[in-house]
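The complex appears here minus one protein chain, its other protein chains still in place.
When the chains are written out, they are named A, B and C in that same order, and each has its own residue count from 1.
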Amino acid sequence: MNWHRYASPANFKRLSDRLMPWTAGGAAVFLAIGVWTGLFASPADYQQGETVRIMYVHVPAAWMSMFVYANLAVAGAAALVWRHPLAEVAGRAIAPVGAAFTFLCLVTGSLWGKPMWGTWWVWDARLTSVLILFFVYLAYMALNSAFDEPERGARASAVLALVGAINLPIIKFSVDWWNTLHQPASITRLDAPAVDPSMLVPLFAMAVGFTFFFLAVALVRIRAELLERRLEALRHARVAGSTIVERA
Amino acid sequence: MNAALALVVRDLRLALRTPAETLTILAFFVIAATLFAFGIGPEPQALARVATGIVWVVALLACLISLDRLFQSEADDGSLDQLVLAPASLELLVLAKCLAQWLTTALPLIVVSPIVATMLQLPAQGYATLLLTLLLGTPSLSLFGAIGAALSVGARKGGALLALIVLPLYIPVLIFAVAAVEAQIAGLSPRPHLFLLAGFGVFALTITPFAAAAALRQASE
Amino acid sequence: MAAFLDMGGYAAFVWPAWILSAVVVASIAMTSVRRLKSLERELAEVENGRGERP
Partner (left out) sequence: MDSNPTAGLKGRALACRRGGRTVFQALDLRATPGDLLVLRGANGAGKSSLLRVLAGLLAPAAGTLDWDGEAIGEDPAAHRARLAFIAHTDALKPTLTLAEHLHFHAALRGASGTNVAAALDAFGLAALADTPARFLSQGQRRRAALARLLAAPAPLWLLDEPTNGLDAPSVDALARAVARHRAAGGVVVAATHLEFAGASARTLTLGAA
């Protein structure tokens, strides 16, 4: 299975055209189920009341922020080990989507925290770790576009994605360690709420819906990146006057 | 081995010949700390409460500032090619650069830190542990900083790219170090935090050579 | 209907959360597709030699 042929925009277009109906369709179906069961067809939580509905977007967003980062690290490894152009382009394409979901997770976390804990931001171990993950996304995107040559940016940020992937568990541990040290008695220690079965359906539907959505958008964004690389190469070629060997 | 040693000696000689660089880092360290005093107010109790955190955050930022030129200066004058093309392993040379940077930046910071801690009214029983945490923690700052510096060689100028890359990696060092000193001040044992701090240092020591060397090889393509 | 919209008194938190999610998802989708379309147009021009913008 030679992955290299998908690096050319034309081949990748055929692949994404084949996959698009499944990914976009899956996203539409699961998100519809999620919205319906999340907002309308599930009971309020006996303890948190209606605010539990925020969890149906907050938790899937948290899942997406980690899922996309895992993809970023895998793409990074592929870019560094096999120097595969598709892996280099994929990193740059999906990082903003991961950052957007992480931002969404932070804001919905804050919206959930306000009624629960009375403040917009709580240095809860989980929320703090998501905040740090958000910084790592910003660092990845900044490093990726900090070079004139796209390949250089892609490979440098690939190294950062891997260094980040190794460090994130340790950072998570140190934040938990820090949190337990400074556990203010005043804020009730909100453990993960008891998730009774009726909540599982919307939670699961939204998470799967987001994942399908991410795959669909990734296909679109990777195609766009491949085209941009091609455009860049054409402009370089025009300047240098050297011929381009293979056409799209 | 003597290639790495030669590199450390050269960098120390360069630092001694331009002491201004080290002195400006130290000046930043002291000035930034005093800014916190202006911000928080002069009452000793108020300052003592946050002294450890301030000293460590400002030391961390001072270390970060000194790393910006660690490899970029080599790339600018063409020395980077010679380092990458040296028969000795680039991973070893990266550690040599980190050691030289630590000696020329972190060590002076550690020497000056008691003065800054005094200005910030750090409780007396905290000084020994503060110095110990600085000794154990600053190597990690130099090591992870070197990865950031290597990654940003050749990047477009300006902005806090290095800070954005490196600061998240500094969080565990800051947490364990401050926790150790505050435990000591509270009369508890700082040992668990110190072990974690040292353990994190060993972790940094293992991954930095490979990550930074890979980044430098990319930079000199 | 009003009771539903009120969200047990937490309307000010539940609705913004969901609306923001919709906005984020929609804007990701739109910007990505629009960018792809404009790049396709631009590439078509450049490859056929019409678009001379460097």
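Criterion: contacts are C-beta pairs under 8 Å (C-beta built on N, C-alpha and C of every residue); 3 or more make two chains touch, one makes a residue touch a chain.
Since the model is a prediction, treat every value here as computed from it, not as a measurement.
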Omitted chain's touching partners, listed by label: A, B
Residue touching the undisplayed chain, where the options are A:Gly38, A:Pro150, A:Gly164 or A:Gly209: A:Pro150
On chain B, residues whose C-beta touches the chain left out of the figure: 2-3, 5-7, 9-10, 13-14, 17-18, 76-79, 81-89, 217, 220-221
Chain A residues that touch the omitted chain in the full complex: 83, 149-151, 229-230, 232-233, 236-237, 240, 242-245
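FYI, only the chains that are shown with their structure count from here on.
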Centre-of-Cα separation between chain C and chain B, whole angstrom: 42
Rounded Å distance, chain A centre to chain B centre (Cα mean): 31
CA centroid of chain A to CA centroid of chain C, Å: 16
Two or more partner chains touched - positions in chain A: none
Multi-chain contact sites of chain C, meaning residues that touch two or more partners: none
Residues of chain B defined as touching chain A within the complex: 147, 151-152, 154-156, 159, 161, 164-165, 167-169, 171-172, 175-176, 179, 196, 200, 203, 207, 211, 214-215, 218-219, 221
List of chain C residues in touch with chain A within their complex: 4, 7-10, 13-14, 16-18, 20-21, 24-25, 28-29, 32-33, 35-36, 39-40, 42-43, 46-47, 54
Chain B-touching residues of chain A, taken from the complex the two chains share: 80, 132, 135-136, 138-139, 142-143, 146-148, 152, 155-156, 159-160, 162-164, 166-167, 170-171, 173-175, 177-178, 181
